[in-house]
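Structure incoming, see below.
As you look at this complex, bear in mind that one protein chain is not there, while each of the others sits in place.
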Amino acid sequence: MGWVGRSPTRSEDRALVDGLARFAGDVEPIGGALHAAIVRSPVARGRLVALHPGGVESDTRGKDRGAALVTAADIDFTRPVPNILTDRVSMPLLAIDRVSYVGEPLAVALADTRDAAMDLACSIEPEIETGPACAGLDFAVLGPPIHDVLDSNVVHERTFRYTPDAAPGDADQLSIAHDAVMPRSTALPLERVDITADFDPGSGRYTVWANYGGPMALHAVMASCLGVAPADLRLHISERIGGNFGIKQAMYPMIALVAAAARVVGRPVRWRETRAESLTAASAASERRTIVTGGFGRDGKLHSLAVEQTENLGAYVRTPEPAGLYRMHGAITGPYDVQDLVVANRAVLTNQVPSGLNRGFGAPQLFLSLESMIDRAARELELDRAEIRRRNVVGAFPHRCPGGAELDSGDYVAVIDRACELIGWSSFDRATSGTRRRGIGLACSVETSGNNLGYMNLAADPDSPAARVPRSGAGAVAAIAIDPVGSVTVHLDAPDCGQGYRTIAAQVAADELGVDPEAIRVETALDTASDGWLLTSGNYANRFSTAVASAVAEASRKAAEKLRHVAAARLGTTPDLIDLVEGQAIDRTSGASTPVLRLGGQLHWDLAQRPTALDGPIRESAYYAPGHLRSPEAGALQTSFTYSFQCDAAIVQVDPATGELAIESYVSVHDAGTVLHPASFVGQVHGGLAHGLGAALGEEIAYDEDGRPSATSLHSYAPLRATRMPPVVVDHLESPSPHTVHGAKGIGDGCAVLAPAVLASAIGDALELARNPTPPFTPARVWELAVGLGSDR
Amino acid sequence: MIAAPFEYVRPDSVDDAVALLAEHGNRARLLAGGQSLVPELIARSTEASVLVDIGSLPWASPSIRGATLTIEAGTTQADAAGQGCRILDAALPWVGHAQTRNRGTVVGSLAQRDPLAEIPLAFVLAGGHVRVVGPEGTRAIDASRFVSGAEVVRDDELIIESVWNLGGSQCGVAFDEVAGVGTVAAAAAIVDWSTMTAALAVSGATTGPIRVDAPDGDPDRLITALEAETATVEFIADATSPSLHRRAVALHLAERVVALAQQRAEEGAQ
Partner (left out) sequence: MKRVGPHEASPVHLVLDGTPVVLEASSRQSLAEAIRSVKPTAVHLGCEEGACGSCTVMVDGPTVRSCTVLAVQCESAAVTTAAGLGDRAEDLRLALMEHFAFQCGFCASGFVVVAAEFLGGLEGEIPDEAAIREAIAGCVCRCTGYASIVAAIRTVAAERAGETG
């Protein structure tokens, strides 16, 4: 039995439990750095008149020689962040003349210490002629534009129609619509952004150290903001990143800003984000209205689907947005077998922080509405909610979805059945001893893994040049080397943000080389100047278990092939007769053996052993980019490498008198193909669930009518704690994907995506509502639902 | 964020502390555990140019004197637990987390007078007083007058102790709370068969905790009394809850705690 599929202890963990784990903030990458604090807009919209210096008490020791304020005028060599939707409004690194959201950077305050930089930043008094803010999605569509140069806040509008050749007769159809607005929430990794930048005037080159997790496509965007070639922006990504969940993507304009500040002052600059900044000024999952309309036959069969989405992008289109609208595009029909599809997408600007990646990016919004619509259809048709799903999920694979996804493998009905069995669906009894109301709910989804950059072609104006460049990027690259003493190092193009990449990549390589994983060192730190990486590299979109693990296997196979050749020469046989097992290269015929890694080391010392004259010691790299991803054609996009399937179910109790919500039990059943490291798989499910439940239960980034965010600290944005997690049962089935080396698919997003829909289903059932409610399910909100107060937004 | 600069002073005695308050007036803030004050300073939502640290003065441990428990200003919430005041014990698990209770003080929480905080709610229900020291010497402020704000601690005074009534031997207590992002409302009740008294208090009102006593000591009449008392009172509306919800929760929790306190009193009497 190989190492893949087992759960060895993680090599990441010893330093963690010993209090010795180094994160970006624990090291000083370059000496002599000034500390930065960002002066930010206190209002959501207005004309920036001036920045007035206030009185700041100087350090009595007179040490603060570095105090400086870098303003927009000082960084006029930078360019705003380009985006694919409009060139009329772009996000500047520092606000110029106008402010458009609370927290927008106005200037960079610099000083010798972080304390002094903060004092300086806090002493600056921005003079802003405040204007009316647009802080809501609905108002954005109809109201006046937030940027004067625009005619409308609607910056994107596209409709896609996919109609099958023979549409079913519609005489017997029942049309069911569900309209829901998913509120904003945020990822909240515990480690905050930490950026150090240096500029070398001699070479014109920037060097940056940051806990940036990708996507690396944005490296070129940062370079473009700084007006240099990508090769002149050397980025060092830290070995450990303290959580990401997507939001660390949003630091890239700040990387450019800190780098620009370093150039202005002629010294390295370090910026550490505050928690208030991470909550208000970094990014958030988009607010989205999704209206899903299904056409059903009386038998409960779904014949047509229409999805109308309006995305609140915040004050600017910050690339890669509007990716959130398109991440699921090819698979927007979810797990359901329906060919008649219309998708109408719209993106609007509001006076809120620009939206961006958040665990499950773009999918929670879709499945909340899609699954609520299915529940409603079941009620109208008097069908069991599990049964209507069984009747409509895809049954034969591969299955071509109208949006372009090819669902690769699975047994969806078996997963639904298993979830129902574990939660006790058919024996559920709503009776309680007191006045509490009990309900049960479920929801299903498909989970993508590894994005196809071709989404950009769908988002771009069809007449624009951007739409005509073919795009299908999605792969990974990995490298493996054996050094002169026989030590193995694997390089990943994915920074580790906690998922255990070092451990799992070592298992993958160990299987190919026939050695113990402990013999393999895995590097997750990335230096853009010396390591291999791709546009699609990074820690995002579930790409590890599919693309990255496959690339590691392919690179390791190249190394193994070379080792077999050298071993064959040593043992006097042919490479095809060599097995690599338990650290030995063994001649299958004679049984003679030699330690495999020593062979790799010896290649450095004696090149005569190399397989061909063109070869050298073992330093192999491999790409993994399966051919089934193509640039979109006729609006159809193969969105992702693979598609996992999931069915979650929950039982809840609601106290109608107070709105208290207790989750009695939660079941999550997945089919994510082959499982690489079962313990990490379960950890991803639990962790994703904590995110999904957090967003469902009240982790909301809300804004008042003046565009002021309500959550400014962890005292006003309450992250889910251990006492709030329900008992969870996790199970999985394995339908290997044909598109990855191991048959693995993605798992990291599933519960973060589905939990809000599951709770909506269960609460709707408990309170016997006609339609599933919309999160956040705070006590106040649940009470309003229970007593029939308030509108269901 | 990082706190704005301030001067830190650690006096050697209560008298020194009083003198410092007299010297600096409202620019000074008292620091004991700092679990409310320090986060506010870090967020720069509170300003202070002088912090007077009274945390390491030689405070006495909690002590029972007759039918009361005395908790001095240096006693942490963790150290106040299990000292004999049952309603305080019932409230403490709802206060912050273990780490803030290990550092935050009972008196410090009282001094904050947060209308949604648990310790003032328990205090108004238990009854007792705080003792304050100022330039003119010491004085006592009754628990209900202190918590309601009818009688305030001045900028040049500090609370040196809180004295909590313990209740009788056949006393049942209960505390319950509903929280979202912040506290929605809490309720606490005491039913005391030994003195034939019963009282109930709820938080959530803009005016702070509201206490009612059972007419004729009949716990079954507490809810009606509370309804009458709160009929014209406004409840807090904030990002956690609208006013209507807070009122509903407070009144419902009141029913829960009265029932539970009665049950516990009966169990205690058996």
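Letters A and B name the chains as they come in the text, with residue numbers starting at 1 for each one.
Here is the rule we go by: a residue touches a chain if its C-beta (ideal position, glycine included) is under 8 Å from a C-beta of that chain, and two chains touch if they have at least 3 such contacts.
Keep in mind it's a predicted model, so treat the numbers as computed, not measured.
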item: Candidate in contact with the missing chain, chosen from A:M1, A:V17, A:A73 or A:A770; value: A:V17
item: Of B:N26, B:S63, B:Q99 or B:Q263, the residue in touch with the unshown chain; value: B:Q99
item: Residue ranges of subunit A at the interface with the undisplayed chain; value: 7, 9-10, 12-23, 25-27, 57, 59-61, 115, 187-192, 240-245, 274-275, 497-500, 679-680, 683, 686-691, 713-715, 719, 721-723, 725, 728
item: Absent-chain interface as seen on subunit B, which is shown; value: 1-12, 16, 31, 34-35, 38-39, 41-43, 49, 51, 53, 55-56, 76, 78, 93, 96-100, 102-103
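Here is the rule we use: only the chains that are shown with their structure count from here on.
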item: Whole-Å gap separating subunit A and subunit B, where each centre is the average of the chain's CA atoms; value: 44
item: Interfacial residue positions of subunit A with respect to subunit B in the complex; value: 57, 114-115, 118-119, 122, 274, 276, 655, 657-660, 698, 702, 710-713, 715-718, 778-780, 783-784, 787, 789
item: Contact set on subunit B toward subunit A in their complex; value: 1-2, 4-5, 39, 43-44, 178-182, 184, 239-242, 244-245, 248-249, 252-253
